[in-house]
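Accompanying notes for the structure given below.
Note that this complex is displayed minus one protein chain, with the remaining chains in position.
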Amino acid sequence: MKKILNKPADFVPEMLDGLCKAYPNQLTYAEDIHCIVRADSPVKNKVALATGGGSGHLPVFLGYVGKGMLDGCAVGDVFQSPSAEQMLSVTKRIHGGKGVVYIYGNYGGDVMNFDMAAEMADMEDIKVKTVLVKDDVASAPPAEAGRRRGVAGMVFAFKVAGAKADLGGSLDEVVAVTEKALANTRTMGVALSPCTVPMAGKPTFTIGEDEMEIGMGIHGEPGMKREKLQTADQIAERMTTAILDDLKPSAGDELAVMVNGLGATPPEELYVIYRKVNQILTDKKLRVHRAYVGEFATSMEMAGASLTFMKLDAELKTLVDYPANTPFFKQV
Amino acid sequence: MKKILNKPADFVPEMLDGLCKAYPNQLTYAEDIHCIVRADSPVKNKVALATGGGSGHLPVFLGYVGKGMLDGCAVGDVFQSPSAEQMLSVTKRIHGGKGVVYIYGNYGGDVMNFDMAAEMADMEDIKVKTVLVKDDVASAPPAEAGRRRGVAGMVFAFKVAGAKADLGGSLDEVVAVTEKALANTRTMGVALSPCTVPMAGKPTFTIGEDEMEIGMGIHGEPGMKREKLQTADQIAERMTTAILDDLKPSAGDELAVMVNGLGATPPEELYVIYRKVNQILTDKKLRVHRAYVGEFATSMEMAGASLTFMKLDAELKTLVDYPANTPFFKQV
Amino acid sequence: MSETFNSQSLIGAIQRASQALIDNSEFLTSLDQAMGDGDLGITMGKVGEALLVYTKNAQPTDLGKFLMSAGMEANKAAPSTMGTLLATALMRAGKEIAGKTEFSSADAAAMLHAAFTGIQERGKANLGDKTVLDAIHPADEALSAGIASGLSLREAGLKALQAAKNGRDSVTSLQNKVGRASWLGERTKGLPDPGCNAFVVVFEAIVGK
Partner (left out) sequence: MSETFNSQSLIGAIQRASQALIDNSEFLTSLDQAMGDGDLGITMGKVGEALLVYTKNAQPTDLGKFLMSAGMEANKAAPSTMGTLLATALMRAGKEIAGKTEFSSADAAAMLHAAFTGIQERGKANLGDKTVLDAIHPADEALSAGIASGLSLREAGLKALQAAKNGRDSVTSLQNKVGRASWLGERTKGLPDPGCNAFVVVFEAIVGK
């Protein structure tokens, strides 16, 4: 896969520089330490929300920094966790007096570093709580759901938490509703082609021209199984079934649905998938409260898609519908 | 390139079905004739804006149907013009009493069909005016600018026209300001890899692993020249210079800037490009009034990017800044 | 002694042309790939299929209306450049025999002339721009001249076919001046024009070899 690059080692800082130059009124970039925070940080008397993780997943993570969603993000190298020092720096920059919630994906490096940052923040009298995103049903069976990795479902967590915080929720309230959102969120994905980490210079994995990987992670972690490429309808059904078997909604339930492109897959194909997902849900008397179709959590130029459902109650519906305005996510 | 597909022949109707199911409150899909119009069409006492063109370019064309932008879109097969009958149908559905403006890219099939539709609309006493988008500097020298094809610059035309129409502009006023916008708009692109039309089943062109095509069109039309792949900075400089040489802005001028991904190129790379573009403009004392970075006009899974500048005056600035809300383009 | 032709002749001509477009799909695509977007075979094939469906079991009374509706079908099936030009040609040709149940050789010549004029008006290209016009224009002139000089439609048609081929070949060395191929500039010199070839395919199927 060809890339538009300068020196691979400069990829992340150059990307961050360009991004913050594109949205100078919305984002501030702390260059020395690769942190992105809202330009109006710290927002006083609001619970602050921080995330962090490796680069290469835009809009995840930093694309969701903005009004109605996150306050700040620690940016790692491509597919690499940021350091505890970066996370602490974000924490201090965004803290508005009501505490900070860390919301991020369940990856070893990230967890350890966020934990270290939380310990350091605690020493500076900033109250930090953590909500881990573990939505990928393909990464572990239900009995070991605690081991699951965090993928596109984190966007729903950002959305719900951001709305609750903007509405004046307390630290505990924001944590509680985000945990509720995630308890009701599941994701499943398929990959058709790999991506290339600039520093590595070669694809993260190889896959046959007629194959797909069911349940692949967003860094190219192998999934549940490799199979012959199926039709859009079969893939949609596959993902829908895997999620419903795990989430077990009841007829009449309302869902937020996200069909997410991993990078190279065009939106047209995502809508073909959505069509079938919508059909299956309608057949099962599940109602789509809101649909999100597009690129929300990517792996650079990987081809493939993921599907996320979040089961909604009245509170989650209000928070999902709440407006947001970030460089990558706008809801009116 | 692998695709997530059912039967290739069903690709467009299935995509449209999925899309309209995803946004039932925003869009209405006339299934028989492949037209997408605003759910609240016709908007009374507003000049109505129609576009149309081949599929495979999302968000272009139909992604810009919505408040503050377009009223309707005739949807062709992948990379194919829609028919005059479809365009006439859109025209009739969206006409709110103040006339209709056709805004679309300068491609032979589209021009002839829109012309036929305009003649037919005229017979039904609907006043139609046409504004053709010809922004691609790579497709013809300045002396033959009338031959140029329409690419990502059309998004600025939609934005400006949509705002003017929403503000109550007359048919002539909307046409005049859209023409002014386009007279100040130029685009230039590079492609790194081809895409595959589902019905054709094989890539639109072939290109070496270390090559890029300068000035390639969004259907894979060959560009000005094929070269060794350059660095992001060189590519950015190349595109910027080609546009500035043609647009000839003066120091102090303000621009709207769009860095557009053609499909497979990740947003990260687009920001690396934007960084350099912004540097060059700053050096030349040109000011970026607003930057758009992302996928605005694509060629399915083609890798590459285009750059568009629109030179702004006070009126265009107001119209660019005006809010818009479509499934693919939201501005608050 | 003037020949006349009935609806079956017209339907037969449309069907032969349609089948020829389908049969030449790969050939036309390969020409369009070299200088355009490579869809010409697909679009012409679609037009052919649509017209075969349209003419199947048709028993038209008003041949003019029949041809005009054929044009609408062609446009719906493939609103590409050539599809739309072909649709325009069918509609304009239809106008020439509006209300008629049969037509003469002179009508046939008038129909080809109307098709040429329609394509020119719709596409706004000039002769020498290396478009379908450069094949249809000499054919139009030759057919009219042949009929005027008393040749049968078949004889005049064969002369017109030769003129179309000559016209097609005469522009190969030129540069395409309009349409998608024009963006390729100099690179089009020496490449046969896809649209001219499409016309020859259609016209040869109508006239016979």
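Remarks
The chains carry the letters A, B and C, assigned in the order they are written, with residues numbered from 1 in each.
Rule of thumb we're sticking to: a residue touches a chain if its C-beta (ideal position, glycine included) is under 8 Å from a C-beta of that chain, and two chains touch if they have at least 3 such contacts.
Remember, predicted model here, so these are calculated numbers, not experimental data.
Shown chains touched by the hidden one, complex as a whole: A.
Across the entire complex, the residue among A:Arg149, A:Arg238 or A:Lys311 in touch with the chain not shown is A:Arg149. Set against the missing chain, the residues A:Gly66, A:Gly217 or A:Pro249 yield one that touches it, A:Gly217. Of the options A:Gly18, A:Pro42, A:Pro59 or A:Pro82, the residue whose C-beta touches the omitted chain is A:Pro82. Among A:Tyr107, A:Phe296, A:Phe309 or A:Phe328, the one in contact with the hidden chain is A:Tyr107. In the full complex, chain A contacts the hidden chain through residues 76, 79-86, 107-109, 112-113, 115-116, 139-140, 147, 149, 197, 199-200, 204, 217, 219-222.
By definition in this document, only the chains that are shown with their structure count from here on.
Centres computed as Cα averages put chain A at a distance of 29 Å from chain B. A straight line joining the Cα centres of chain B and chain C is 32 Å long.
The distance from the centre of chain A to the centre of chain C, each centre being the mean of the chain's C-alpha atoms, comes to 56 Å.
Shown for chain B are the residues that touch two or more other chains, of which there are none.
Counting partner chains per residue, chain C has no residue touching two or more of them.
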